Each structure stands twice: as structure tokens, then as C-alpha cells.
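Please read the structure below before turning to the comments.
The complex appears here minus one protein chain, its other protein chains still in place.
== chain A ==
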Amino acid sequence: MRFRASITNIHTFTKFTASLATLGHIAWVRLDEKDVRFTVIPENGSQVWSVLAKDAVFDTYTIQSAAPGNTINLEVPLAPLQRALKSAQNGTAANIRLTKKDNIPLLSLTITTSTMNNPVPHGTQNDTGVEEFREESVDFFGSRQDRETVVTQDVPIRVLAPASVQGIHEPVCREPDVHIVLPNLMQLKSISDRFTRLASSSKSKSGFGAGSSGPKLELSGNMHGCLRLSLSTDAMRIKSLWTGLENPELDPDHVSQGEDGLANHPSTRMKAMGDETGETDEGWATVRVEGKDWGRVLSVGRLGGRVIACFCHDHALILYVFLNGEGPGEGESVLTYYISSYSA
């Protein structure tokens, strides 16, 4: 079993790992000749199934496995991986490979840095006893231009047998009622987090709450470019409304039964209801999400991708996060979040 690649897009990979790490500690990673799949299935909360096209992050990618389809299945702790990637931020090159040390399988990152090449003058804040050193340090750094420092970070992992991952399947959901492009996630996240905080503070004051899980936010969308985020507690009812968002056209090729399927698609029926102002009560598909979990999901905003939310009324919300610069096609990188709706 062999895996080795150089990481070409360290920033994307770091942000990607950071987004996954908010949902769970451990990811199931499936490597094959085409892409790298990261799946996080926490005990409770939302799942994420993601596909990274190998070109999106890696280069000189080699994989060799005895398993069918030349795949390697790993269990990777996300926090150490994230930390390891972080130390590559200022590196000039980074490689990742599967290896073994003292019988513990590892993902080993080798990072070449030359961070010392541009020393920032130090010691402007404090002026006593610094002069001497400043001069010395300039000389010192000047002489170390060409040498590289190598940092290796070993992330302990587990190798999974093909049989042990056979039973894990991506959730299946019915055709969504509404699909809509989400507004800027930074904005959505800060408003959502504010709602969550308001809900939890009002709850702690009144002294009773809905069981052990946190406050629920109600998220609705319609087929006329409207998204509504609302919170209702005993003490208050607040609502944020976005209008003028995009409802992407469905591609008949991707809908079962083609044009006919499209005509009967739930979203086509939803299109007949509601309007662009979002003032009517009709035409909304609504889900209830747990505030904190939703905040964790929205941390994917750091990747800066285009996000399409698919609402299955009262059932689930699916977010597709398309990474920047990827058109639809074979080699696209996409993160899929499955968020199930709480009952009212």
C-alpha cells in the first residue's frame, strides 16, 4: 500500500481540513486514482461527504493498493492533520505520504521552509538593549539565504479494511422542494450565531428549555430567490429575510426521467407558489436546524465556494459547497453537508 503526493494548494487543503474539523474529530478518508474523499460522520449533528479532485490540492499523485479499485481507506484525526498543515503555511514545498513507524501507520507531511529569508526588523517596540542585537541579526540572517529547513509532521492514522467501510453509505434524500444559492456565508453565519446566542441567553433567563440540545433556528427558502432565517422563543420572534438570491436551473440530464421528471419535480411545483418579496406564507420549504451545529456547518464559508442549499421541507437540508474555480464536470471538488431537520 503506497500513497504519495505533493501538496500544491496548501491553503485550500488547510481551510478544507479546518472546516471538516469543526464537525468531528475523525474523518474517513478514501483515496483512489481519481480523487480524495473525506467523510465526517459525527455521533450527532450534521454529516459531511466531500470529494476533492486530486488536481485541486495535489500534484505528482501516486497510489498503489491491493484493494479493489486501487483504493486506500484511512481514518484520520483532523486536529493533528490541521495542525500539521498549518505549519506548512509558510513553506516552500509540502509532500504527504503514507508510511509506518514503530508499527504505527502515519500520514507524514514533509515541509520545506525558508521562512527566515525575509526577516522583519525586530525590536521597534522596545528600545533598550536592542540595538546591538538588531545589527547582529541582520548579518546573521543574511548568511542563511540558501539553506532549507525541513519540518516533518507525522499524523497517526488507522488503515481501514475495505470490508469495514462497505457498510457506510451516503444518505439518500428525496428530490428537494427548493434549491437556492446561499448569500455570503460570513453574513449568514454572523446572523445565525447572533440568533443562537439570543436564544440561549433568553432560555437561560427563563430557566426552562427544550431538552438537552440547544436552540433551534428555522431556515426557509422559496423558489423566488428568498431565504428566511427565523427564531421563535417564548419571549421573542425574530426574522431575517434575504431576497434576490439565485435559484439555479436544474439540468434535465441530472434529473431522473429527463424533461418529464423536471416538469414533475417538486421545485417546479414550488415555483408556482410564493413571490419575490417573500412576504406571503406560501411557497416556503422549511427546516429546523440546531443553532450550534448550523454554525459549525457554516464555517465552511472560509473556503469561499459557491453554496447551493437544497430544502426538503420538514425533512432535511443539503448544502453543496463547490470549491472555487471548478466548473461542473468530472474533476470537481464539492463538499456535501447533510443536515436533518428537527420536528417543530
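Methods note: contacts are C-beta pairs under 8 Å (C-beta built on N, C-alpha and C of every residue); 3 or more make two chains touch, one makes a residue touch a chain; residues count from 1.
Please note the rule applied: contacts and distances are computed from a predicted model.
A.B. asks: For the chain that's not shown, choose its UniProt protein name out of "Trafficking protein particle complex subunit", "Small ribosomal subunit protein mS29", "DNA repair protein rad9" or "Homeobox-leucine zipper protein ATHB-9".
C.D. replies: Checked against "Trafficking protein particle complex subunit", "Small ribosomal subunit protein mS29", "DNA repair protein rad9" or "Homeobox-leucine zipper protein ATHB-9": the hidden chain maps to "DNA repair protein rad9".
A.B. asks: If the hidden chain were put back, which of A:V40, A:V155, A:L185 or A:M270 would touch it?
C.D. replies: A:V155
A.B. asks: Which is it among A:A84, A:L98, A:C226 or A:M270 that touches the chain not included here?
C.D. replies: Answering carefully, the residue with contact to the hidden chain is A:A84.
A.B. asks: Please give every residue of chain A in contact with the chain that is not shown.
C.D. replies: 25-26, 75-77, 80, 83-84, 87, 101-102, 104, 106, 115-116, 119, 122-123, 125-126, 128-130, 133, 137, 140, 143-144, 147-158
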